[in-house]
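Missing here is one protein chain; the remaining ones are kept as they sit in the complex.
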Amino acid sequence: MNVRPDFSKNANMAETAPAFLSVWDMHSYYGESYIVQGISFNVHEGEILALLGRNGAGKTTTLRSIARLDNPQVQKGEIWLDHQPLHKMKSYEAAVAGLGLVPEDRRIIAGLTVEENLQLAQIAPPVGWSLERLYELFPRLGERRKQEGVTLSGGEQQMLAIARALARDIKLLLLDEPYEGLAPVIVDEIEKTLRHIKEQGMTTIIVEQNAVRALQLADRAVILDTGSIVFDGSAAEVLENESLRAEYLAI
Amino acid sequence: MSKTNVTRRGVLKSGAVAGAGVALPTIFTASSASAYTNEPTGDTVTLGFNVPQTGPYADEGADELRAFELAVEHLNGTGADNGMLETFKYADGSGTVLKGNGILGKKVQFVSGDTQTKSDAARASAKSMIEKDGAIMITGGSSSGVAVAVQALCQEAGVIFMAGLTHANDTTGKDKRANGFRHFFNSYMSGAALAPVLAKAYGGDRKAYHLTADYNWGYTTEEAIRASTEAMGWETVAAVKTPLTQTDFSSYIAPVLNSGADVLVLNHYGGNMVNSLTNAVQFGLRAAEANGKKFEIVVPLYSELMARGAGSNIAGILGSQNWDWKLENILGSRYSGTNAFVQSFGTKYGFPPSQAAHTCYVQTLLYADAVERAGSFEPCAVVAALEGFEFDGLGNGPTLYRADDHQCFKDVVVVRGKENPENEFDLVEIVEVTPVEQVTYAPDHPQFAGGALGSCNNGA
């Protein structure tokens, strides 16, 4: 079915132009568990969207569904990225179509050096930033390029995971808890990087427990509660609305 | 009981697992109103040929089956010739009463079963042939473990068991049964036949290292060879048991050269033999010297199939056989019957018969002849007809079916692997034939003690 979904019902979708990323009525299951229960939202090109909610709300599930991993299974709904039907693709096809997921726990591949982890990212098309450019952005990775990836510190691994995503020519960057377990100074560095690539035109969805930090970075926010969307608006709105924050984010 | 004879396959077991026959209690459904089990009432009689059709001895089983089918043809008079019926004689010189019109006028039919060279499968197959196909006699087999198991079952069932290829002493020793009969020679006879030949060829001052398959046949063969060689002065340096499922014997062969021995005795059969002999030759044992003498290898029981499998490794190796297809050509008319059988078998199948084929063919004829002489299929009558029966012209020279243990006593063939065989059927040469007197033992000989014949069982 190639008819683009109709978002006119949602008050924030005022544009007539199709959104860069459209998720429409997505239902995701882990086996029998029904996690994401019919969500729809858009992300516009060049935006940073913060995807927030309490633990278990379905944030990671949403990202993994968009990335088309084997688990969870998307049993209903559509996902469109820059006019491409992601919902019909496998994970590697979605990656070729421009999707880049930086998973929770980073998933640096054991047995490979820093450089090999980056080279691995550039085997499948489309190739993004060159290794030299990435080492400029993350000098610490450049210093450790021959070291085994899993021996890096937490912060360095996070940078490697992001660099790995950028090594590909991606259209949409999905970040799952990028600040987790990192010292505030490292978080600053990463935030600076994210702003930098946003300036380069990257579209980003960031899932983050540290909601305030994420909201300060993001343009818009979507809040999930037990698998459904309870808020879809600007990030500033969430920061100002105390009762909203208390009810759904416990902050 | 299902008709298919391929029963459950042991999931992680390899083939040729004989083991001591597992004596599972069997319950036979009593047939109604016959004097004995499977009394043939119509104009046919059914024989059961229980041979390995799958598993590592399938090729030998196939040869046995060929011989059985030939025997049936000859008994029914439907063959191209009459095979050994022409040469089969009694002690008084008269020919067999078999006329080629079946047995007691009844046409001979047969069913075949698959022993898989496993005792439980063999018993199940025999049981099926007896109960469902009405077999009145069971014969065939390539393993002593199987033979002992099936013999016991036939005793319980009340049918005659004519053993196929089984060499362990136990079959007519501690596991003998009144309903069972063995024509094939045994470990004791091999030892007695080989010892003088070994002494002549290799001298009386030898040190032997034994590798023995870990089951009943291995034990009795080792015992027999040790007894007879030690009696002529040899010393047994070591006797190591090897698992039946072993394929690579190198770790057992490796220490032999430095053990102080100068003869290696391989109490192995079939696949074990093929591998152990190959490994022994690989390790240079044939070319080696020990104690100032040339190192020698002895294989107490040869089989044609194993000789083929071991290829050129059998060259110069001494061993014994129950019979050889060249017997009459080389040693003359004492072994009459040999050429008749070889001609008949060779014309029908295109190659000469193995000793397994020979013993199966002969056992079938002996059974049929015994029934004719007894005038009845009743097992006890057949037993009486076979006990003490002397005959000739079946390829082994004059032979006695001894009443005390139902074992045939005849000459034993000592063979040696040929250095330059011409083709795959001409791998061994006959060294000499040991006369029956030298291989005969008293019925109460210790190697055969521990069992009793019991009385014949008519079943029903």
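Every chain is named by a letter (A and B) in the order it is written, and numbering of its residues begins at 1.
Note that a residue touches a chain if its C-beta (ideal position, glycine included) is under 8 Å from a C-beta of that chain, and two chains touch if they have at least 3 such contacts.
As a convention for this text, contacts and distances are computed from a predicted model.
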Among "cytochrome-c oxidase", "Branched-chain amino acid ABC transporter permease", "ATP synthase subunit b" or "DtxR family Mn-dependent transcriptional regulator", the UniProt name of the subunit that does not appear here: "Branched-chain amino acid ABC transporter permease"
Sole contact to the chain not displayed, among A:67, A:182, A:235 or A:249: A:67
Per the touch definition above, residue among B:282, B:333 or B:438 touching the missing chain: B:282
From B:250, B:438 or B:455, residue that would touch the chain that is not displayed: B:250
Full-complex contact with the absent chain, from B:59, B:86 or B:131: B:59
Residue among A:43, A:79 or A:121 touching the omitted chain: A:121
Absent chain, residues of chain B that touch it: 9, 11-12, 14-15, 54-59, 238, 240-241, 243, 245, 247-248, 250-252, 254-255, 257-258, 271, 274-275, 278-279, 282-284, 287-288, 305, 308-313, 325-326, 342-343, 346-347, 351-352, 422-423, 425-426
Chain A, residues in touch with the chain not shown (by the definition above): 67, 69-70, 90-92, 95-96, 100-101, 103, 107, 109-112, 116, 119-121, 123-125, 164, 168
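Heads up, the rule we're going with is that only the chains that are shown with their structure count from here on.
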Where chain A and chain B are represented by their mean Cα positions, the distance between them in whole Å: 78
